[in-house]
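All protein chains but one are shown at their positions in the complex.
A, B and C are the chain letters, set down in written order, and residue numbers restart from 1 in every chain.
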Amino acid sequence: MQDHRAPDFPELTLPLFASLKKIFKTETGRVFLYPASGTGAWEAAISNTLNRGDRVLMSRFGQFSHLWVDMAERLGLDVICVDVEWGTGVPVEAYRHHLEDDPTIKAVFATHNETATGVTSDIAAVRQAMDAAGSDAMLYVDGVSSIGSIEFKQDEWGVDLAVSGSQKGLMAPPGLAVLGVSQKALAAAESATMERCYFDFADMIASNDVGYFPYTPPIPLLHGLRASVDMLFVEGLSNVFERHFRLAEGVRRGVHALGLSLCATAPYWYSDTVSAVRVPDGVDGAEVCRIGYHRYRTSFGGGLNKVAGKVFRIGHLGHLNEVSCLAALASAEMALADAGAGIELGAGVAAAQAYYRQALTDRQDLADLDLLASAAPR
Amino acid sequence: MQDHRAPDFPELTLPLFASLKKIFKTETGRVFLYPASGTGAWEAAISNTLNRGDRVLMSRFGQFSHLWVDMAERLGLDVICVDVEWGTGVPVEAYRHHLEDDPTIKAVFATHNETATGVTSDIAAVRQAMDAAGSDAMLYVDGVSSIGSIEFKQDEWGVDLAVSGSQKGLMAPPGLAVLGVSQKALAAAESATMERCYFDFADMIASNDVGYFPYTPPIPLLHGLRASVDMLFVEGLSNVFERHFRLAEGVRRGVHALGLSLCATAPYWYSDTVSAVRVPDGVDGAEVCRIGYHRYRTSFGGGLNKVAGKVFRIGHLGHLNEVSCLAALASAEMALADAGAGIELGAGVAAAQAYYRQALTDRQDLADLDLLASAAPR
Amino acid sequence: MQDHRAPDFPELTLPLFASLKKIFKTETGRVFLYPASGTGAWEAAISNTLNRGDRVLMSRFGQFSHLWVDMAERLGLDVICVDVEWGTGVPVEAYRHHLEDDPTIKAVFATHNETATGVTSDIAAVRQAMDAAGSDAMLYVDGVSSIGSIEFKQDEWGVDLAVSGSQKGLMAPPGLAVLGVSQKALAAAESATMERCYFDFADMIASNDVGYFPYTPPIPLLHGLRASVDMLFVEGLSNVFERHFRLAEGVRRGVHALGLSLCATAPYWYSDTVSAVRVPDGVDGAEVCRIGYHRYRTSFGGGLNKVAGKVFRIGHLGHLNEVSCLAALASAEMALADAGAGIELGAGVAAAQAYYRQALTDRQDLADLDLLASAAPR
Partner (left out) sequence: MQDHRAPDFPELTLPLFASLKKIFKTETGRVFLYPASGTGAWEAAISNTLNRGDRVLMSRFGQFSHLWVDMAERLGLDVICVDVEWGTGVPVEAYRHHLEDDPTIKAVFATHNETATGVTSDIAAVRQAMDAAGSDAMLYVDGVSSIGSIEFKQDEWGVDLAVSGSQKGLMAPPGLAVLGVSQKALAAAESATMERCYFDFADMIASNDVGYFPYTPPIPLLHGLRASVDMLFVEGLSNVFERHFRLAEGVRRGVHALGLSLCATAPYWYSDTVSAVRVPDGVDGAEVCRIGYHRYRTSFGGGLNKVAGKVFRIGHLGHLNEVSCLAALASAEMALADAGAGIELGAGVAAAQAYYRQALTDRQDLADLDLLASAAPR
């Protein structure tokens, strides 16, 4: 194992921090890597920048936004929680009203991509609502299942705390919490009084500035992240985002062709990294997952909490391509049929195929095919 | 790197040899591992047991049986080559006639599974023909793309030289030639006069008997083979064969549902490890492969030699499952359509899905699903 | 990446938890694995079981005991910190006096192995002092650099919170905090009021009980830990401890033969996992490390805090053997000489060699050598 106190360790870490800033699209902020899950990143964001009793504005529309609210409350924040329909996302208008009504709100939280329901929210619109309300609250965004797969612009959107993990769009194994932190948040951390140690920004900054960590980092994961981030750059971030849209759109067309609907209530909310599919009445979503796993060797996500049994989820982010999504659709069709859904086998696949053919033909001249083989996921 | 001359190296090798004998289903023979490709295994089989000028009976019905004939001729054998239609396999009746007519035939060659056309031949029938003709020739079988995936019974079928490689049904990376050799062939090797050294059985035997190799073996591959062979045993060989039949049958039903036919001219010849699909008139099979690779990130095998441009191949052996095959079909449908074939997208997938659902339901009681999750490929 | 919500994921986790309990030697407690460093394990221990303002008894005699005190204070504990000479360990007598004088002490902290000075403390004696003082405080032990390498008996010693990490004696990559927690500590966690979420025992218990985690665990590390724990069991824990003593004793004899002394002030304190070597007057310990790393490609640990420049450290825990330690000594001799120390090259190596020869000869009959090749580190 490499020595994380070695003189040349910063040759690994400093360029990695710089690359992650490019992915978060922040030039003015900085990026932290903690040995932790995305949940640890949530806690790091809160505990470094807020005080117990601080009033914060949150919204809840899925298991992961729910858990973040739960954490905020357990860490002693005074949470204004706006509950909205699961299948929708951050209620921008409601946020604006709350912010206008209550200038004591110190922080606004938004889940960019709610993994449990397959809903992406408009963070730029949240920022606009904050500005319109004249709020100087800080903006906290959960980008665990968006950053690296869906466009994310930390500086442009004025995100103060952007939270992610190594194992989703960043395509590395799990084990690293990744945070993008604005200068405003860094300043807040200097006076924030919530007790903290493991996740303390100050300790991390003191070490990171010279390329080290305050305690032993998961060294192999840093190398893994270096490799996966390089893959994103080779493909090109805009190509990566375009690919995720295309893959997701194919899945959605397949779902609709089966006569099914998404948990996301409208295209506005559709997520390009995960689709939660509503199962027909009389069909148990958990049974779809169980059959999918055991019989068809496919890991679908189950419905969580309010949508337990009502949906199953197809993840489509990271190192995958059109055929991976067709495989997922094909498997889902069989599992649905086995679970009692009256669907036509192959219909979803066919709709997705038609879309993919068109989308790829539009994008690629056949004559250019030889040039395209290298970067995209195989 | 482990020391291949170390005192405990045989703890790896001796059990590995024993395990491979179980896969070849030989108790009386022995197994050799050479640092080489399957082509090297062909050469080892010939050069150790035959003399230049020996009359041998071969048949040609695809690129790989063609290449074996070519090798035999270049190594100085007197080859009686029976050419039969590509899409059929070993001509058992013709073999019987040749053997009856010519008692000087020293060796009979049979390609168990012709990868280029997706044709499996009946080795038990070849043995019966040899016996019926009263031949005491030795039987050489190319099992590169069958052993470990399709039932193979070296002792029962009287196979003297069974030839394979690490990278197909044995599911390890390429780099090891694997041979199963009968006692009769070992005896022949003692008097065979063809010059040889690298592939010499005698050197290998002297070293293998005590767990070593006459020169440096590809050590990591031996560990890889240990792991992959263990996977076959955990699943159970009969389950592995059943799975390969099931996967292949789904692919075949998919192909037929698209209105296409296989290169294999009749079900008798169908291979459970690879399907060569005839493209419609006016469609270029090479173009299907090219589009598949570049646009849909799928590696189809191209048509080789006599079937160049006329077929493309879907491999379905090793660590894969039903959904892998559906993905291949889905990709093939798109590539075919892009190349100008008038096929209905999704139709092949749907037929395969229907078959897989039925086959798995017949096989598994839903109540038993929890017990099935571990062994089979995910 | 494996799905950590899959039905068969507990087949990995539940036996792993059971194995770790054997290493901690606790039958009544339970073990937690957090995606975190050892520092996270410290925080998990404190934040789950204590309340802000609680009076706790700690001692400080090296950088890592220092940092734990720092954490306790930052997390709001009322720390009685006994400072003792760096090079000694937990002051058991002083602990007894404090505990007798102050029955409000809720927790006693002990660093089992202080990595910065190479000092091992007697945890059984700490327990005896607590019992002698009639204290019902809980006992917190930092076993990061001891557990898995030095005898540790959680139940027998009455350790309530035993804290470790994956990357030291457990021989896996860094990234997992490992805690052994007694029933008494679990009970305390139910009423402890310190705000916590990421490290909360209750969330972990609810998920672990059925083989899962409350958030994404570092899945590859769990497999790595499975493998490395199995290696410990194959060698046998008592053999592992004996090996670490033997390796360390050789290093110590080498150090003394060079006319140098250890930071640990007496054999009572000697650590079997790390030796901090005092450099002669006029020699800079940091220079020894710098030369060692750049010129001799060896990572020595530098002196930290109070012993900065005065010591350099040789780690000798995990997957290593006698020759590894001789290599470290040989490198240290050269680096010391280059840094200006007047030492005799080879003298330390020779003393260690003499000891290792004797120790291994005592242990092994030459006739038994063939039996020994497999388990111990190569």
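As a convention for this text, a contact is a pair of C-beta atoms (placed from the backbone, for glycine too) under 8 Å apart; a residue touches a chain by one contact, two chains touch by 3 or more.
Predicted model, so just to flag it, every value in this text is computed and none were measured.
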Option touching the unshown chain, where C:172, C:286, C:311 or C:326 are the choices: C:326
Chain not shown: contacting residue from B:62, B:180, B:217 or B:346: B:217
Omitted-chain contact residue, chosen from C:16, C:240 or C:291: C:291
Chain B, residues in touch with the chain not shown (by the definition above): 1, 3-7, 35-40, 42-43, 52, 70-71, 74-76, 165, 167, 173-175, 194-200, 214-221, 290, 293-294, 299, 301-302
Residue ranges of chain C at the interface with the undisplayed chain: 290-291, 293-298, 321-324, 326-327, 330-331, 333-334, 337-338, 344-347, 349-351, 353-354, 356-357, 360-361, 364, 366, 369-370, 372-373, 376-378
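Methods note: only the chains that are shown with their structure count from here on.
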Most central chain, Cα average position: A
Same or different contact residues where chain C meets its copy chain A, judged by the half mark: same
Rounded Å distance between chain B and chain C, as computed from the means of their C-alpha atoms: 53
Rounded Å distance between chain A and chain B, as computed from the means of their C-alpha atoms: 45
Approximate Å spacing (C-alpha centroids) for the pair chain A, chain C: 37
Chain C: positions in contact with at least two other chains: 6-7
